[in-house]
Each structure stands twice: as structure tokens, then as C-alpha cells.
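Just one protein chain is left out here, and the rest sit where they should.
Chain lettering (A, B, C and D) follows the sequence in which the chains are written, and residue indices restart at 1 in each chain.
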Amino acid sequence: MTATSVIPAPFDESRSRAGFLSRALSSDLPRSRALSFILIAIVLTLALTPLLFSGSQPLSTAAKICVFIVLVASYDLLLGYSGIVSFAHTMFFGIGGYGIAIGLEKLGPDWSSVAIGLIAALALSAVLAIAIGLLSLRVRAIFFSMITLAVASAMAVLASQMSGITGGEDGLSFQLPYALRPAFRVFSEPVFGVMINGRIVAYYLVFFVTVGVFLLLLRIVNSPFGRVLQAIRENEFRAEALGYRVVAYRTAASVISALAATIAGGLLALWLRYNGPDTTLSFAIMIDILLMVVIGGMGTMYGAIIGAALFVLAQSYLQVLMDAGSKALAGIPLLPNLVHPDRWLLWLGALFVISVYAFPGGIVGRLRQGKQS
Amino acid sequence: QDIKIALIAGKTGPLEAYAKQTEAGFMMGLEYLTKGTMTVGGRKISVIVKDDQLKADLAKTLLEQAYNDDKVDLAIGTTSSAAALAMLPVAEENGKVLIVEPAVADAITGEKWNRFIFRTARNSTQDAYGAAAAVPATGDVSIATLAQDYAFGKDGVAAVKTALAEIRPNAKVVFEEYAPQNATDFTASAQRIFDALKDKPGKKIINIIWAGQHPLPKIADLKPERFGIEIAPGGNILPAMQIYKNYPGMEGAVYYYYAFPKNPMNDWLVAEHQKRFNAPPDFFTAGGFAAASAALTAIEKAGGTDTEKLIKAMEGMSFETPKGTMTFRKEDHQALQAMYHFKVKADGKDANDLLDLVNTIPADKMPIPVRNKR
Amino acid sequence: MSQTTTTPALETRGLTIRFGGHVAVNDVSCRFTPGTLTAIVGPNGAGKTTYFNLVSGQLRASAGQVLVDGEDVTNLAPSARTRRGLGRAFQLTNLFPQLTALENVRLAVQSRADAGWSFFKVWNSRRDLIEKAEAVLERVRLADKRHVAPKTLSHGDQRKLEVALLIAMEPKVFMFDEPTAGMSVDEVPTVLELIHDIKQRGDATVLLVEHKMDVVRSLADRIVVLHNGTLVADGDPATVIASPVVQEAYLGVETTRD
Amino acid sequence: MTDIAVETSAPAELPRTKTDWVPLALVPALALLALPFIGSPSAWVTLTVAGLAMGMMIFLMASGLTLVFGLMDIINFGHGVFISLGAYATLIVLGPLAGWGEADSIGLNLALLGLCIVTAMAVTGVVGAVFERVIVRPVYGSHLKQILVTMGGLIVAEQAIHAIWGASPIPIRLPETLRGAFVIGDIVMERYRVVAVGVGLVVFIGMQLLLNRTRIGLLIRAGVENPEMVEALGYRIRRLFVSVFVAGSALAGLGGVMWAFYRQTLTAGMGMEVMVLVFIVIIVGGLGSVGGCFVGSILVALVANYVGFLAPKLALISNILVMALVLTWRPQGLFPVARR
Partner (left out) sequence: MTEPLLQLTDVHTHIGPYHILQGVTCDIPTGSLTMLLGRNGAGKTTTLRTIMGLWRASSGKIRFDGRDITTCSTPSIAQAGIAYVPESMAIFTDLTVRENIVLAARSGPVDSARLDWMLGLFPALKRFWNLPAGNLSGGQKQMLAIARAIAEPRRLLLVDEPTKGLAPVMVRSMIEAFRALKAAGETILLVEQNFYAASALGDNVLVMDDGRIVHSGAMSDLVADQVLQQRLLGLSLDAHQ
């Protein structure tokens, strides 16, 4: 034989490739035709949403997908690449959201408030991430997870308690800088039949920041630093013995991931012109993020794009679909009850379970595998 | 052309039951008021129901969609106060009317209000005035409050204090206890309250302001009567008030109880609801009904759905509801309405036969302050 | 003794560790000079691996000091000691199970090149690191398995990869903990040759824990014997092997059991 | 496994294990420490007794998770739904036998409670078996997937409860003689809490005996570390895992019944609400230790009561505080069993 000689030579990732695309994607190409196709489709659709669709629902769905791409990708850095299971990721998301919200609410609707709010939020996130990292990345993984769970819930309580600043349970609604308001017109005439107003400007702001942050994260996970993170995930003890300072690397990963999540939070707040505890801090969002990472494919980065797109679409349109289904099935006993739109959570839960089974390596893993065999 | 109305409610999530009641009440209201035709002024009414899952961001997005994509003429919503607050600016941006039901936060018709906002639901202050009105008007009364330790609880206590000072100067809040929002064990809180109240002269009352799982039985089990202390709970939906059964004679104030109002609208609602759902209408059923009535009355009065005409029609407008006549106050668009002072029945016939009416507290006995900066 | 007056590459002074009442390493003082290969032998549980753990920092000493090139490293983390030139291979194979063999070695090379903290370069822009890693795999005869993950390698191949990692780190002090255990007889010479080459270079210090006496005899310049955590003999191979304590407690030659 | 005795018929001079008494002393020490701060002895007794009883109820809810999470290393976020399910299962009994609850007879009342417990344990046990088969089995060994999948299971089960019993909260009544409280001088003791203490002790002792006198506990821990080897030793580890999971679910059901009668209102989310507390208790106790879980529960409940009385502002974070303090003192929890 021998057994090893049968092993197909896998993708030779040590070969560096030239080309702009490859450089932008940090030589970490999708490596599957189907995957490339899906990714291109998603990105193009996101880029053209304001021109392709009318009405506010497609636009807000697309913006939400963008925000979640950043958030999920940042979590993938933590979970997929560093093997850190943290439940406190929404905390940073929330800090970003509140940074923008408080900035614009207290300092008035202009760009300097956005900048001040975001910078303050980033600073706070970095400090918190370092603190959590140094204090608790030394303890056992499962304890770390539980501690982050407690910290996250404490943060939510804190946000609710400091209602003078954060608006408590009610959250904060605020005005955006003029250029991002619906009333703002970039051109006096419609372009391709679409009036380019402040909402669309806001959307493109979200979109391009998303592209930038995503490419940056992709670069980081494919850097020597990213490789060390993977080594630490595999065998922390051995990585330390090889001369890598595990706590420092992990803390750095936490900080980077926290900063990206903060940016995502800021984007969401800008888009919604609102931030509140349920919007960015709740445990439910944490679970959504986990699910998106896993459905998309952990440790792949591209999984974030697919996971976020799929999940947000399902969340936005599942109820609509079920409503149609329920009406179609009217008359049959029990069935319409099960597909009644109010039972959408039931199906989402079932989807949860099924997707974890159907895509053990996530969708990206499945597509890449399909290409090999 | 159809009249389109959006109804946004937190239909899934922990308050599913509330939202169901609102929706049922709203639909029955339309039915009753259009005599089953579902048309007004010759135009058909179509209702678009949306589920915000109690999420403020979603509520906001859904309302945007309702105004922009579905082109509704006006909207009703929503269950959670936070979500309702997030919706307010959307109404203003789109220049469409929003009738808030059943969210209670004062700020909705207070500092966060804008001229497109009307509210058929009661606000927290009205609850507080109701509670105050249920306190005896003479003699020394010492009150301790028990509330959740966050903005809603704090505001509630503040409102009770204002209301007492306004209409029951003989009563004093002598102790304020705040427990964690999700507390389940009240031994420590009760102990502190008992210690604070037991040596006070006159009548001693614990006023509980609580959202969610009610601490009443836990406090009652610790036998406050040992110290001559009474408990005054607020009103709630029927299933939550079942536990009151164990404490006959207890007094408090409630926003709606099916057996209290005496008018044809309520009689029809009670009978029909019993027939269709095998249960009497509840708290939020009445609210949904009232919202329907407000909307229809306004459209008829304005002769259409033009927003400016609607606002003009609705300011100061009185409309009939299962609770009797309500009036949108001109200044802040809050519907002024009656509250009910109740006493728990000793021997109810069935599970929902719970309360006796002590007194109807008419709207004009409750001088609710105007808080919006108009 | 083979000790010179130059600073030793590695020195331990009174190194001790206790686990509860049990003293696993007891007051071990020893100097290791560059260019020598010292074999550490002793019965099972004598404290050899524990001694390595103390030197490389996986365990914290209860007492005593560890010095690398005369510098006290007793209070440093394992990674810091590695960066000061202590390299270690483990007795029980300890690899990155899901990464390829090449990536395992490349990580060691990368650590050596101190290139871990670069965030914005793509990893494969450092071709030199990759080439070096491939060269090391070649030397341990694993080149044809460079894309195989250790978890699917046979035991013997895993041992070879373990050795490859240590070689890739190019430390000043090499610590081998039973490198040939479980390796088949025809593979053993490859590894011995590697160790021999390292020794030939002259500037490296090698510590070797090994139970195969033929290996020890053929490679060691010096033998240190640990017994119950205590250093009981230290000297040139022939003398030490002939000493009664080694013959009896370790080789079990004089008294037959039962 | 027919024979489950745990002793090696050991030669006499083998070293013995020592019991760790320090964490046990913690509870009385804490109670005594609180006395001077609280001042009034009657208030102190009331708070302490109530805290002990609350601790027992928390223990009852957490005990199942100690097996499943602590020993088997399965993070079951769905545990909460078994608590809810156990609570709702009381309705099966309370419906037809409401009369037993209204009767003024302690015998009938306790029989009703017992029947509720048995029914709930049967229901949750069966559902647990299904849950294990459908949801958990494919993800043994992967914490992350367990979190996700059990979360999914949780949502489905919660919705199923809504679909079966409706979305509104359902009030239930405590059996007649268990209502109210004993008043001794200035001290009040709720009757129901006394019952809870009894049930808690029975479960605790039962679990201790089962795990320490048999090799089940050992087998589970060994099986988690290396299921292959346990099978190679001749044990059917799968069957054992299923039974443990079922036992864990049934215990959650029992906890749910006790919790339901305490709260007197059923909501589908009632189990999920206590999950963070349950996790805290298990971590404080040390993963996999029944004794630790017991002490941890009491500790957390007592501290909550004392803090709630002395400094209600801190009550919000008292649990987290306890966890932080214990983990600083003993990073593995009070009684670490497994060293994962």
C-alpha cells in the first residue's frame, strides 16, 4: 500500500499565489467552485440591493446581513480559530451599539459624535477584552465559558441599571448626521430609477465597512499570528512549549475580535437609529451568532458570510413563508397549527438541530468536501 | 380602495398571551363596530398583523415596512414598552398615525411623544393613581412599596408617591424595597418590609409594583397579618390573578375586569368572547377593542385616512370602549379612562370569578399630569 | 568530570519539587556544557520527566534554580524559556493533532524565527520558513507524510514528528525524553543519527532520557543517574553503568526477581 | 452490570483517601458570621431556614445536571426545559385528582405530591430518552455542538409546551396542608419549604449512595475520558450513558415539580430562568460532585438571603460574587471530581 500513499494530495496551501484577488483574500481562496459562486452571488446582491429591490424590507434585511457578517466573522476568529468559547461576545456588540447611541443622543447628530462614540466604545471594549483575557483565559475552558456567561449577564443588568445613560430597558432612539437621514438627497434626480437618499448612503456605509473589516479579519487569520491561534486551539500546552505565549496570543485574539464586534454594534446602531439591551446585548443574539458560525462553517471565515445571509433571511422570511403555508393547509387538522406563523420558533429550533447534523463542518466545509471527493 | 391598518404585537416570546389578547380584542372590536361588515365609509378594512417578538429593533423595522412597503394608513402597537418607544420616531418620519396599545411606559405620551402618537392603553401614572385611589381617604396610612430594581420599578414607585401626594395626602410611603428583576425568593425583602412597617400607626399596606411572576403569594405566606399588614396588588391578566383567590378580602386597583363595566359593548364582548374562546375577555382584550374603536371613530370623524385630518379629529376625541367612554387628551394624546377599585371575592363560582367591584374610579378623579414638552 | 570553567548552557541548583509528601525531584544540582550529550537514566518514576518539566517550566519548582547561560529562568513561563534556547520533546507524544505534519513543524520553525506576532502578512509569504520545515521533515524521513495529520499517523511516525519539532526549534539545549520508545528497530538508527549530528555540531547541549542501554552507550559522553528523585551517580558512561546502583536498581542484573 | 460493589478486596496497608471537610464547614461558618450583622435572632433564623430550603430546591433542580454536565460532560442547555416539563406534568395529576389537594388531610396531600413527582419523573425520563437519542447522541464530545443542539431542542420543547398547554401562565394550587407557614414566636417557616428540605435530603443521600457505593460514577467519568477503553474493558457504555441521561432528566422533572409548587404558576420559560443559577451552583460545587452541588446550592441560597437582607443592591450579583470568591479560593470548585 502504504496507507499514506493513498491519501490524495490536498490543496497545496503552501504555494503562494499572485493576483489582486488572491492578495485581497490573503491567499485563502474559497477552494470550491460552488462556494465561490455562492459567495459572489451574496456579495453582489448585497452590493446592489438598493438598486435591485424597492421598499425598506430588502434594504434592512441586507443591512442586517452585513452587520452580522462582521459580528459572526469576528466571533469565528475567537471560536473557530482560537478555540475560545465565549458567551460575552454580545457584550462588545452592545458596547459598540451604545457607543454610537450615547454619542449621538448626548452630543447631537453629527459626524464628530459618531467618531467620539465609536472611539470611546472601541477603547472600552479593548480594556474589557484585555481584562477578561488576562483574568480568565488561564482557567479551564469550560469555566471560562461559564464566567463569560455570568459577565455578559452582569453587563446586561448594568446597562439596565444605568438607565440615565443607556435608556435602561427602553434603549435609546436618536437622530443620525444629516447625510444619513432619509430626507437627504445625494442627487436631485433618481439614478437607475432609484432616489439615492440618506438611507442608501447609510446602507453603503454599512456595506463598505463590512467589506473592509471582513478582509482585514481574513488577513489576520491567515497571518502567522492566525496560524499560532490555530496551534493554540489544537494543543495549548504544546504551543506554549514551542515558545508561543499562549495567554498573550489569546488575549490579542480576544481584543481583535472584540474590536470587530464593537464596530458591528456601531454599524447596527447607525442603521437602526436605535439601540437597546434586546437589540445588541441579549443572550438570544449570542445564540444566533453561535448558530451562524456553525451553520456557515467554523474556522473558515467565509462561513460567516453564508451563515449570516442564510440565518437573517430565514429569520426575516420564515414567518411570512409559514403564514402562506398555514393558509394553504387550512382545513387539514393539526397541520395548519404547526405551521402557524406563531409557531415559527418551533421550526427555527428544529432547523437549529437539523443544520448542526446536516452540516457538521458547516456549509463551507460541506462544499469544500464535495469538491474533493 | 381598502383601508389598511397594521397591528404590531409581540406575538412570540414570553408575552405571547398578552399579544394574543390584543389581537383578539382588536378584531372583535372591528367586527362589533362595523357590525360584521368590516367596512367603514364604504371602504374595506384590511388588517396586517406583524410579530415583533418583543424586540425593539424588529418593531421599528416592521413599522417602517408597514408604512413604506405595505402602505398602511395607520398602525397599532405594541406589547413591549421598549419596542413601542423605538417605534415613535418612525411614525414621525413617515408622517403616519400610531396608536399605542398596550404599552404602558409614561415616556410614550411623555418626553418621547410626537404629534403622530396616540395611546388607548393606560399609562403607568394612571395605574399609580388607580392604586392611590384604592387607599382609604382618611386616617393614617403607611405604605411600603415592593418593586423591581430597574427603571420600570423606580418610575412606578415615584408615580405612586406623586399620586398619593395628589389625591391621598393622609397616606405616606415609608419604605421602598427593590428586589432583583427576576427574584423568586422574597423572604429577605419581606423581612425588611415587615421590620419597617410593623411599628407604624394606622393602616399598613404593602403596595406591589411588579411585571411578570407576581411575588404576592410569597409575601402572603410569610403572614404579614401577624403585624396587621395588608397587601395591595395591582391588576393583571386573569391567569395571573388566579393566585388572588387564596387571599379573599384583599383590595387593589385594576385597569379592566370583565364583570365591572356595565355597557352594551362590554356585554357583547363578554358574551361573544365566552362563546368563542370559552373564557371571559381579559385585560388586553379590552385594550385591543378600545384601539379598534379609536381607529374607526377617528376615520369616520375625519372622513378618511388623511393623516392631518385624522390627528385633527382625534385630538380631544371621545370614543366608546368596553371600559366606557375614553377621551384622547388634546395635549398629549393619552386616552383618559376609568379605573376600578376591587376586592377579592371570598367564594367565586369558577376560576375566573375573582373580584368584587368596590368603586369605579372615574377619569376625572385622577388628575394625570401632562408630561410631554409640547 | 567533563565540566569546564566556561558557563554551562544549562545548570540546575538544588532543584526540588514535592507533590504533597512525595519528593519527585530532590535537590538536583547539575551543569551541562555545550557540545556534550548527557544521558539521564533511572528506574521508572525516578523523576526524569519531572526534572525535564522543571527545567522547561511545565512545573514550578518547590525549591532551587534553573539557569540558562548563567541567567536565572526559574520564574519564567515555559514559552519564555523556550525563547531563551531550551527545547523539549515529550515522552508521551504531544502534537497538534489536526494540523498537517508540515504545519506542525512549520509552527516550530516560525517560533524560532520569532514571526508569530505579525498580523498583516500572509503566512505563506515567508517561503523560507516553509522550506526549512520541509527540510526537517526530510531529515526524519516523514517528507512523504507532510500532509497527513498526526492523529492518523502510526505511533512510530508520531514519535518521529515529535523529534522533528524539537530539531526545527534549533534550541541551544535539546531535551529528548525517550525519543525512540515505540519506534521500530529499523527506524531507530535514523533518530540516533540525527542526535549524533546535533552533537557533532559541537555547540549544542543535549540531554537524553533513554531506557535502551545500547543507545545510551553509543551516544552519551556522560551519564547522570536519578533514583527516587535524587542524583545518585554522574560520570562517564563505562564507570556509571558498571556502578552497583545502576546494575541493581536500574538494570536489575545482580538480584533476580521472584 | 450485575455486580456494582466498588471495593477492591485490598491488602490492608494500601494508602487511604481523606475526606475534605473544609468546604462543609463553610456553610455553618457563613451562617454564624451573618448573625451579628443581621442582629435580630428571629430574622436570622427565618432567613437561614428559608435559605436552606431554597438551597434544597436549587439542588433538586441542579442535581440532574450534575450527572449530565458534571459527570458526563454534556452541556445540556435543554435541562431547563425538563424542569418546565416536570412542572407541567403535574397538571396530568392535578386535573383529575384536584380533590386530594383540597382535602384537609396531610396524608392525601403528600400522596398527591408524591404522585405528581412520580408522574413528572416518568414523563421527563421518557422525553429524556428521546432527547438523548435524537438530539444529544450525535454530538457527544463536542461542547459547542451540544450547546447549539440542546438549545434547538430547548426551543422546540418549549414551543411544544406552548402548543400542548397554551401560552398563558397556568396557576396551580399547593395542596391544602402545605400552604401557609409555621409561626414559632417571631420566626416563620413556610410549610412547603420544610417538605422541600425532606425531598432534597432523600435525593441527596440516594445519589451519594448510588455514586459512591457503586462504580457507576467511576464508569461515567472513565467513559467520558475514553469510551473506547471502557468498552474494551467489557462495559456497555452507551447503555449507561442513556440511563444517566434519563436519570438526569427525571431528576430535573422532580426539581420542576418542587419548583412549580413553590412558584404556583407555570410558564414554559420557568426552567430556563433558573439555568444560570444552576450552572453557577454546579461550578461552585465542582464539576461532577453531588456533594459539591449540594453544598454549593445551600451556599448560594444562603448568601442570596443574607445579602438580600443586608444590602439588597448587591442581591443582583450575589450569585456571581459567590462564584468568583469560591473560584479564587478553589479554582476547580469546592469538591473537584473530574479534572477536565
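Here is the rule we go by: a contact is a pair of C-beta atoms (placed from the backbone, for glycine too) under 8 Å apart; a residue touches a chain by one contact, two chains touch by 3 or more.
Everything numeric in this text was worked out from a predicted model, so none of it was measured.
Chemist: Of D:R137, D:R173 or D:R215, which sits in contact with the chain we cannot see?
Modeler: Residue touching the chain left out of view: D:R215.
Chemist: Return the single residue from C:G42, C:G64, C:P78 or C:P150 that touches the missing chain.
Modeler: C:G42
Chemist: Give the residue, chosen from D:R133, D:R213 or D:R236, that touches the chain omitted from the document.
Modeler: Selected residue, touching the omitted chain: D:R236.
Chemist: Touching the missing chain, which residues of chain C?
Modeler: 19, 41-46, 48-50, 91-92, 152-157, 177-178, 181-189, 211-214, 249-252, 257-258
Chemist: Would you write out the residues of chain D that touch the absent chain, in ascending order?
Modeler: Against the left-out chain, chain D lists 3, 5-11, 14-17, 215, 218-219, 221-222, 225-226, 228-237, 337-340.
In this section, only the chains that are shown with their structure count from here on.
Chemist: If we define chain centres by averaging CA atoms, which chain lands farthest from chain B? Would you check?
Modeler: Result for the farthest chain: C.
Chemist: Could you please state the distance in Å, as a whole number, between where the Cα atoms of chain A are centred and where those of chain D are centred?
Modeler: 36
Chemist: List the centre-to-centre spacing of chain A and chain C in whole Å, with centres computed as mean CA coordinates.
Modeler: Here the centre of chain C sits 44 Å away from the centre of chain A.
Chemist: As a quick test, compute the distance in whole Å between the mean CA positions of chain C and chain D.
Modeler: 48
Chemist: Of all the residues in chain A, which ones touch at least 2 other chains?
Modeler: Counting only residues that touch two or more other chains, chain A contributes 157, 161, 345.
Chemist: Of all residues in chain D, which are in touch with two or more distinct other chains?
Modeler: 162, 316
Chemist: Between which chains does touch occur?
Modeler: Touch list across chains, by label: A-B, A-C, A-D, B-D.
Chemist: Taking the complex as given, what residues does chain D use to touch chain A?
Modeler: That would be residues 75, 134-135, 138-139, 143-145, 147-149, 151-156, 158-160, 162-163, 276, 279-280, 283, 287, 316-317, 319-320, 323, 327, 331-332, 340 of chain D.
Chemist: Spell out the part of chain A that touches chain C in their complex, as residue ranges.
Modeler: It is residues 4-5, 7, 9-10, 13-16, 23, 26-27, 219-220, 222-228, 230-231, 234-235, 237-246, 249, 256 of chain A that touch chain C.
Chemist: In their shared complex, at which residues does chain C touch chain A?
Modeler: By the definition above, chain C touches chain A via 56, 58, 77-80, 82-83, 88, 90, 94-99, 102-103, 106-108, 110-112, 115-127, 130, 144-145, 147-148, 165, 169.
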